[in-house]
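So the structure is just underneath, and the comments pick up after that.
All protein chains but one are shown in place.
Chain naming follows the written order as A, B, C, D and E, and within any one chain the residues start at number 1.
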């Protein structure tokens, strides 16, 4: 059960409805997921967070499917249940197959493993890793 | 300073050298980074971890550059300094530009933000997210 | 389901009941929440943890409501479900309104975002941040 | 060393300088910290993140000092070095004393402790915690 | 509900059944837990992960029960629900009593607490901690 009351479309203020309408239009869906319904308790933050999601997840230097898979990778690393379900669904909608999902999880698992081997054994960062091309 | 002594090539046993040789051959480089030099204190684990990295990071359903960027995303989320430096360098070598890196970080940041908004406000997972295409 | 059996008041030893009684008296309630009932499987640790909570959460240089909101912030960051529910309830009891909770979560989300932008882009710590007033 | 080149004011585009100017004006300082200088490699994200920080950290239902201390609490929980230094400095500037800082850290430490006791022993969430006043 | 379809023994390919058979034989059980059934969507990764678990958790310089308790400690720290249940069950099977479990959790809780006190107050690493016996 959510810790604040989810705001349904029928109960929403015009300001909240405007965001809900834009979410549905942008996504080509006819419903609002609960993440936004709880954010709607603070209309200014709802607007702000939706603008952030729209801006960051728009096509750019990276492909939208790649971005969505990165989102799943972070959510699984953090153990966020809601986000893992919602962004896995979003990634599937954008074309992620079972094979891609399984391979993504293999990378996420391995990265979490070697992150701790490095944290625990404390190898020094090799100087070449600090001499990246962008500084030349 | 590392918490176990890094094993240099010249001091390594034939078993460890065999892994070092394969790392350099696979990567087309002539040096071994410190992560592997500390792992070499346990030759069986060195072999095991290198085999894991080779298998998981090989081309498959996902592009090698995408995998490397997912690795960076996980490492930044976990705050692993060594891994962030080493995998950012690896991703650049595979073609990640500054624009791609900045956009990757924007997604990582946003995912970490919304993960906590979901963790804290506790919206229920929407039923449609549990009805994914793979079950149909 | 808990991984150890929760100890109910009627089944508790006098040593455990003494802690339970103090919890209820301190909080002005007539029931014990499950966190303490599982801790009660180790009476020495139950006493120790309750003493810690009592000492740390008592009024001091910080306001009790501020402390409780910090507790919620940490629990959401870590994704601890039990703690998010219990400390949000505690914070509401101490006066946290919906508006305060939503604003708290906005700060928690933003901090988790910029933490990863810093972890991933690795800006150097600016020298002025290391010259704090307490050293003058 | 940062993983992208920090952009100094003298080398910045007018778009980036406009954000830098607003940061300095808002904070009443005459320098830009490295977090923003690395963000400046992506001007759109620089603008977006600065707007987020300005909006979220502005006075509202919570006191600015409380917000800054919550930021420190999250940063210490996540182990973000840059953020811990920068937001502790910011909190001191807003009035956090040594006594307040030590007490804040005591709460952060305790919350991280009990979060794991709950994660490991898995007490059920008590029903009263799900019957919060906002639903009445 | 899992995000990929769990593969039951009766529906499994010979390659997957071979791993399932080895898991049951190694553990002396007649059933497969869901972790492996979801991994089975990627037979190569199923083989790889089972080989890793078998190799790493085998008796060596550390006692198998100690290893299992370390697994529980990590899982509780990360807040992984599935892993906390499965590895606590495995540790009990290997001899962990309630008293040992409660004491383990007390260490896990304390370590998570002092980790954040160190992250937040930033004491310098004392030079003697960097002069470990293995370098002499």
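Please note the rule applied: contacts are C-beta pairs under 8 Å (C-beta built on N, C-alpha and C of every residue); 3 or more make two chains touch, one makes a residue touch a chain.
Note that the structure is a prediction, hence the values are computed from the model and not measured.
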(request) List the shown chains that the missing chain touches in the full complex. (result) A, B, C, D, E
(request) List the residues of chain A that touch the chain left out of this view. (result) 72, 75-77, 79, 81, 84-85, 88, 104-105, 108-110, 112-117, 119-122
(message) What does the interface between chain D and the hidden chain look like in terms of residue numbers?
(response) 79, 84-85, 88, 98-99, 101-103, 106, 109
(request) Please give every residue of chain B in contact with the chain that is not shown. (result) 3-4, 41-42, 45, 49, 78-80
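Keep this in mind: only the chains that are shown with their structure count from here on.
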(message) Counting hops between chains that touch, how far apart are chain B and chain D?
(response) 1
(request) If every step must land on a chain the current one touches, say how few steps get you from chain C to chain E. (result) 1
(message) Quick check for the class: compute each chain's Cα centroid; which one is farthest from the centroid of chain C?
(response) B
(request) Calculate how many whole Å lie between the centre of chain B and the centre of chain C, each centre taken as the average of the chain's C-alpha atoms. (result) 33
(message) Residues of chain B that contact two or more other chains, please.
(response) 1, 3-4, 52, 56, 75, 77, 79, 81, 84-85, 88, 98-99, 102-104, 106, 108-110, 112-117, 119-122, 130, 132, 134
(request) Draw the chains as points, connect those that touch, then say whether the picture is a line, ring, star, complete or other. (result) complete
